[in-house]
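A single protein chain has been removed from this complex, and every other one stays in its place.
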Amino acid sequence: MKVISETTYYIICGSLLVFTVLTYLAALVDLGEWNLVVALIIAAVKGSLIILFFMHARYSSHLTWMVIGAALLWLGILFSLTLSDYLTRIPFASVLIF
Amino acid sequence: MNSEITLERPEIEPINYLNARHGIASWLLTTDHKRIALLYMISLTLMFFVGGFFAILIRLELLTPQGDLVTADTYNKLFTLHGLVMVFFFLIPSVPTVLGNFILPLMIGAKDLAFPRLNLLSWYLYLLGSAFIIWCLATGGLDTGWTFYAPLSTAFSNTQVIKGITGVFIVGFSSILTGLNFITTIHKLRAPGLTWFRLPLFVWTIYATSMIQVLGTPVLAISLTLIAVERVFRVGIFDPTLGGDPILFQHLFWFYSHPAVYIMILPGMGVVSEVIPTFARRPIFGYNFVAYSTFGIAFFSFLVWGHHMFVAGESMYAAMAFSVLSFAVAVPSAIKVFNWTATLYKGSISYDTPMLYSLGFIGLFTIGGMTGLFIASLGVNVHVHDTYFIIAHFHYIMVGGMVMAYFSGLHYWFPKISGRLYPEGWAKLAALIVFVGFNLTFFPQFVLGYMGMPRRYYAYPPEFQVLNVLSTAGASILGVGYILPLIYMIWAWKFGPKAGNNPWGATGLEWTTPSPPPEFNFDITPVVTEPPYNYPTVDDDE
Partner (left out) sequence: MQKAEQFPELQYRDLDQQREAAELGMWIFLTTELLLFGGLFISYAVYRHTYPEVFAEASRHLDTVIGTVNTGILIISSLGMALAVYGAQTAKRKRLLFGLIAAIVFGTAFMVLKGIEYYHHYLNAEFPGLRFDYSVPDAKGKQVFFFLYFAMTGLHAIHLTIGIVLVCIILYLAYRRRFSPDYYTPVENAVLYWHFVDIIWIFLFPLLYLIDVHK
């Protein structure tokens, strides 16, 4: 197991706190639909920093990467196929027009 | 005189996992994967007969068109508990926890699983889950169907839903931990030289199964938790009167429960992939294709769950996608069937009991799979949805496929597990009885379903009676076929002839150990230098 220096940990922690403030500030600006996207991107960046450095994934084996990849892929399947139903439903009212 | 001589030279039983330690505690606190496999075998057999008991009552009720044996409420509980017990407490754990636990470490040349104590914990969780189910049925049972659809399970049913859910929830954790253990073991504890493409195919299928268990079961856990919370606290997450969406529960439930079908069938395919080469004396045809198709099935199994909801109000575009994806699962499944058949070609086949069951598996699984294609197409699905056609289809996969494979594996590895041979004549008879009984039970149900008999009803119009009588008759034959192995295996465990290390002349590391294996499997870690199923082929001599 590779030893990561304390300095790295402090830097990562600092940037995580900065990103937290950034999320909050971004939410104060009206970006319409993009508010959600920006918030999720920032959260993803924060999550990646934690996984890569705090959880040492950056220095881990390919196997660990595969496990992480599988987890994200399956989460993606759960989301995309469930939403494939909800996002393509025809509202009942518009069916009645036919 | 003679007696003194025998006293001086007692027959020395070699030390093995069965006689190395004694006493109840040496079983209940064991971390030996072989002993845990036996513990699982006993508890699974009990649950199998509990589930079978409900099946008998269901078939008896359906003997006549009127509801005369049980009331409608009782009938609801019968089919619910039959499904629940069979699916979650027998089919899903069967091959992985019994045969996988016993054989997997032997196959890869390991001394135990990666986390032996976790393995024991899994068994205790299984017991705890079973205890909840027994408690549930002792205090009045459950009538929601094994699918727990909301809002029936949350707002309307006044049976023991919470106990049932808790049981399934707990056994889900047992399943997750087993899968986690197997994946880690296969990755980290393979013997030197045992590369991925030298692994027996059984290991591949157990790996794929474990993947499904690990990735799917948590979603079942959370959806059952939500059901329980909604029921207890009267909140609305699925209940439409409080703002929820019942279809969402079906999405979450089937995200696990469709792949769960493949948790059941994949290890069975693994068993068949072991048995066929052994008794055809040929290397498996197209090893790489069989291995990859295992993962193909595991992956596609997660992309098809919407086909359970074609008539439930799912978007028609999503339904089309799910329909096409469901057809896609047939491809890797067919690859397997073709490769098994090709392995048989020009093989020197011997029809021992495991082989009989495996051949039965191929035929019945094919029928189950093909009818699956019928109901994956949107139009036909609307017609046969929730009819006995569906019942027959998935029983061909689960009973005709999976239970056959389980029996195949049990007979195949019985000499390794017990050190004894089972009586071949009786076993062949039982295999025949199971095959005949099974087809007589479930083939009429295809016809019934196509004629429009809905599932989950305790009474039916009189014109369906002939076929239902046939089905019930078949079920009683099937019951005999399942009790026979129980009797002769217990007998053989005590009185059967000694098996020797490798009674089938099979390849694979598990057959290099003594039968029964010693406590820690291998005194010296084996080194593997050849591919699996390395049988001398007739073609080489020609």
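By letter and in written order, the chains are A and B; residue numbering begins at 1 in each of them.
Definition applied: contacts are C-beta pairs under 8 Å (C-beta built on N, C-alpha and C of every residue); 3 or more make two chains touch, one makes a residue touch a chain.
Values in this document were obtained by computation on a predicted structure and should not be read as measured data.
The chain not shown here makes contact, within the complete complex, with A, B.
Among B:Gly67, B:Gly83, B:Gly145 or B:Pro218, the one in contact with the hidden chain is B:Pro218. Residues of chain A that touch the chain left out of view are 1, 3-6, 9-10, 12-13, 16-17, 20-21, 23-24, 27-30, 35-36, 39-40, 42-43, 46-47, 50-51, 53-55, 60-61, 63-64, 67-68, 70-72, 74-75, 78-79, 82-83, 86-87.
Listed here are the chain B residues that touch the chain not shown: 105, 110-116, 176, 180-181, 183-184, 187-189, 214-219, 221-223, 226, 229, 232-237, 242-245, 248, 251-252, 255, 520, 525.
We adopt the following convention: only the chains that are shown with their structure count from here on.
Contacts from chain B toward chain A in the complex involve residues 187, 211, 215, 219, 247-248, 251, 255, 302-303, 305-306, 309, 314-318, 321-322.
Contact residues on chain A toward chain B in their complex (touch as defined above): 63, 70-71, 74, 77-78, 81-82, 84-90.
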